[in-house]
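One chain of protein is taken out of this complex; the other chains stay put.
When the chains are written out, they are named A, B and C in that same order, and each has its own residue count from 1.
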Amino acid sequence: MLTGQELLDGIFIGSIYALFALGYTLVFGVLGIINLAHSAVFMLGAVFAYSLVALHGVEFWLAAPLAIAGAGLLGAFIEFAALRPLRRRNAPPIAALISTLGFALACVGLIEQADGSGPLGWLWRDGANSVSFPAGTVPQTTYRLAGLTVPAPKLAILVISIVLWLALGRLVLRTQPGRAMRAVAENPRASALLGIDVDRVILLTVVGSSALAGLAGILFGVAIGDVSPYIGRDQIELRGLAVIVLGGMGNIPGTILGGYILGVIEVLALVLFGSGAHAGISFAILFLVLVVRPHGLLGTRAVERV
Amino acid sequence: MGEPFARIAAACAAIVVSVALAACGSSSSSTQSKTIPLGAVFSLTGPGGVYGPQQKNAAELAVEQINAKGGVDGKKLSITVLDDGSDKQQSAQVTQRLIQQNGVVALLGPTLSNSAVAAHPIADRLHTPMLAVSTTGLHIVGSCPYPCTYIFRDSLGEASAIPANIETYAAAAHPKTAVLLYPNDDKFSVDGAKIVEETAPRYGIKLLGVIQFTKAEADLSPFVSQAVSKRPDVIFITSLGAIPSTIMIDARQQGFKGKFLGGNGFNTAAVAKAAGAAGTGAQSASAYYLGNTFPSNAQFVSAYEQRYGVPPDQFAAQAYSGVLILANALERAGSSSDLANERDAVRAALETTSIETPLGPFRFTSTHDVSQTIWIIAENGAGGFRLVKSVKP
Amino acid sequence: MGFFIQLLTDPVGFYNAHELLVAQCGVNALLAISIWLTLYAGQLALATAGFMAVGAYTSVLLAIHQHTSLVAGTVSGCALAAVIAALIGLPVLRLRGVFLAIATIGFGEALRFGVILNWPLTGEGQGLTNLGANPTGGILPVWISVAALAYLGWRITRTRLGQAWAAIREDELAAAASAIDVRAHKLVAFVLSAVIAAYAGALDAHLNFFVDPTEYGFDRTVQVLVFAVLGGIGSVAGPIVGAVALTALPEAARWASDYRDVLYGAILMVVVVFRPQGLIARRRQTRRPDGLWPRLRSRLGLAATRAQ
Partner (left out) sequence: MASPLLELSELRQYFGGVHALDGVSLSIEAGQVFGLIGPNGAGKTTLVNVLTGHARGGSGLVRIAGTDVAGKPPHLVASAGVARTFQGVRLYHELSAIANIIAGMHRQRMHDIGRELFAPLGRVRRARTARRAQALGLLELVGLPDEVADRPAATLAYGQQRRVEIARALALQPRLLILDEPTAGMNPLEKREIGRLLSRLSEGGLTILLIEHDMPLVMSVCSRVAVLDFGRKIADGEPQAVARDQKVLDAYLGTETSCGSASEDDTTQAEGATSSTAAAITTGARPATSQTRPGRGLRASDLHVHYGAVHAVRSVSLAVEEGEIVTLLGANGAGKSTLLATLSGVLRPSSGAATFDGLDLTRAKPARIVAHGIAHVPEGRQILGRLTVRENLELGGYTRGGSRRLAADITRLEERFPILAERRSMPAMTLSGGEQQVLAIARALIARPRLLLLDEPSLGLAPILAESVFGLIAELHRSGLTILLVEQNAHRALSLAQRGYVVETGRIAFSGSAVELQANPEVERAYLGSDPRL
């Protein structure tokens, strides 16, 4: 029912969702909060890379790591400005939803207003417009194998998403820092008594997650050819949320899987039900999946000791 | 839980005081009697920020130039531009505020069609002329669902632009088949799509498929590949923002060799820039062509470039023309002591407009819509446009 | 002349200039009350925009095709919303926290993308034109409704029902052990919330000549959620204050010109950081907890409850 090309398209989109959702799910896993600033960092990652390449003539292969580092710094800012103060005040998780949303709105607003005249001219000059990386930033070669069209950038995204999946899975499950993360996620008090610096673990988690968002943003900008203040908010946020929930919150393999599944579902809906209804169908499927599996596909019910 | 009502009051008071301090900084827009206050509702923030800033620049430029020439029978013009945040509710709110509080004689805007349908009824209800300078949707003027005798439009509606474009290309290249791509969650795009679906067959162009998606699509490739796989001569894109350029790039990547036809959504430098080489030849009908050399445009272009360092686009030209049209109407309406009468007089005068603008010779139709030369333009692949043909009204 | 200066010195002039804003504040207050109801019962249900659409489209379609009165249209809109809410509520309310949130968002977006945008009857992407609209006529009905709902909302928190909701919010298992029928009570909250959202949607639709599908998206729901949470969900006063304050903010913050969005975002951050429990929060909620456990939590900085 799906041609190879369509399946491939679905998987490509899916790996973009997955990349974005990875960082999302890390923060949820450890902090139990939805970090709505994630989409803004995603956008800014793309913007940083674009500005380095297009405005400052930096080679992409250098610009990308710099932009990712920048995104990581934003993560630190988010932790200190929007998350830690709330933890100190023992605020309910939903409060973090609002503070991070505030951060996201502010970021979008700032970029949107940077038309070259303002103080942000060095970073962004196109206001609310959408731009694409200058031709030749990355090899845009399009492989054609077995009748399939495989654009190099998208192939890269697919590969990177798989590599990160394996790497992160190993980090979280097999290494001491990973154990510390899970320990903090489950019981910060006990973790502190074991000599784990809870605040530091959380900071690292948020920074890492933001760096991932930045990476995802850059790849999105390169592969889709669309960099604008809205790419995070409009194109990716809601789906990213859907993906981490599908995968079972805080579950890394689940998140990657959820990404692919959502991507394929969308293409399937497009092919089976026509373009008009495809979006509606995929949301309906999301709804049904949750009704059938209330904790996501790979999610496990948190045992409630009575 | 205590008494919430008492608390509401308390909190409201608290908010009032706190933000009032901030609000004190707000700019005064009170108007002296010897100036003629005009207003404009543009989208300077939000997605509409793609167009609003140029509109604001051009409108303010026009006012300066007119005042420099001594204003309108001795009185200087003043224009208050308020941002509607690309939000229809805000658009209506600021329209009401400009009329009721700033006592403007006439208004420009709003930027977006979605906002216009909220703002225009307010202006009409308050008997204040409002000139749409960028809204191209259906039912903006003429057959509005609400009384709109005070509403005018100097922007080229898709209803006239798209057919003109299709006609021109059909005459030139006799395409047989086409596919239509558009986001179905955006009024502007849907309006355009409906027009294409009506018009294309009339010129012997068969629609092999109509492919819809949403504005929030992460990747358009699957939709584009569906379109390309049908091997059409033409791909219609009735949309704006990032979508046209993204589709063009993708389609070319997938080996599409045919033509891109579209509507007003193409007519910004941004689209041409983003599409780059992929967009070469993408053709649309525009209310404005930068390269026109007749004096009213030449002067405007040079003044605008000198002032803002970039060439004006269609939206700037239409806003600029809007101010000229209002000033001209004010002149003919003559001044009146009573604001209501003055507004009515301006409204009457507008109906008989006939002036030279950067858009070309300009007059309104009986339904207050634009009647002007249509410029068929095509992207030159380097972020600019070239003139294909001009269509007299 | 500043927004508030005028509000205080020249209320009449303010009203004439901001009539629509006042109406919008009211509509948003209704929506905030709707979402507050579910939050009060411990559900993060984000279908507000969806049910709003149900109310709006039903009433307008009836007005267009059956020429029914606004009242009749609104009532049937609410009724339909109630039915739908009851149907999806049964399966969905087993979900908790974020999972419930996403499922309900899924419902709303499926309704918008799947039905509204593809059904000729609902005007697809072009929306519906509502000839009977009256942009300035809504203020009285809207604000009377707000007052009424505020009163009822305040009363209901002191009833058996309201206190059962609070108990469920805090601990479902313990609530069940106190003979509280958790599912039924959650469903009641969900349905009531849907009805209020539909009611607000219907009123709002009759303030506009166009019913525009883009109005009923995910971001609208998030906006409403922010109203409620920022205002504080401890009592019905919170959502109302939150809605009014944040709806008026863009107008009040004109002085920030093109950076109003930035300011809006910054204000969200600051307010939440300094009043995590909302603008209108009960004293004891904001007071530093002194039990060893909560203290350790706040010292170590992790919120007690986890969306699971």
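Just so it is clear, a contact is a pair of C-beta atoms (placed from the backbone, for glycine too) under 8 Å apart; a residue touches a chain by one contact, two chains touch by 3 or more.
As the structure is a computational prediction, the values presented were derived from the model and not from experiment.
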item: Shown chains that the omitted chain touches within the full complex; value: A, C
item: Contact with the hidden chain (one of A:Val163, A:Ala190 or A:Leu272); value: A:Ala190
item: Candidates A:Leu8, A:Val53, A:Leu164 or A:Ala180 - the one touching the absent chain; value: A:Ala180
item: Footprint left on subunit A by the chain that the document does not show; value: 176, 179-180, 182-183, 186-187, 189-197, 303, 305-306
item: Positions on subunit C contacted by the hidden chain, ascending; value: 152, 155-156, 158-161, 163-164, 166-167, 170-171, 173-182, 284-285, 287-296, 299-300, 304
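Throughout what follows, only the chains that are shown with their structure count from here on.
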item: Separation of subunit B from subunit C, taking each centre as the mean of its C-alpha atoms, in whole Å; value: 33
item: Intercentroid distance (Cα basis), subunit B paired with subunit A, Å; value: 35
item: Touching two or more other chains - residue numbers and ranges from subunit A; value: 109, 112-113, 238, 276, 279
item: Residues of subunit C engaged with two or more neighbouring chains; value: 112-113, 117-118, 258, 260-261
item: Residues of subunit A defined as touching subunit B within the complex; value: 5-6, 9-10, 12-13, 16-17, 109, 112-113, 115, 126-132, 135, 140, 142, 149, 151, 220, 223-226, 228, 230, 234-236, 238-239, 266-267, 270, 275-276, 278-279
item: Parts of subunit A lying in touch with subunit C, wherever the complex brings them together; value: 28, 31-34, 81-82, 84-99, 101-110, 112-113, 184, 188-189, 192, 198-199, 202, 233, 238, 241-242, 245, 249, 276-277, 279-281, 283-284, 286-287, 290-291, 294-296, 301-302, 304, 306
item: Contacting residues of subunit B [partner subunit C, same complex]; value: 1-2, 4-5, 7-8, 11-12, 14-16, 19-20, 22-28, 30, 44-46, 82-83, 85, 88-90, 92-93, 96-97, 100-101, 114, 117-118, 121-122, 125, 138-139, 145-146, 183-187, 189-191, 194, 214
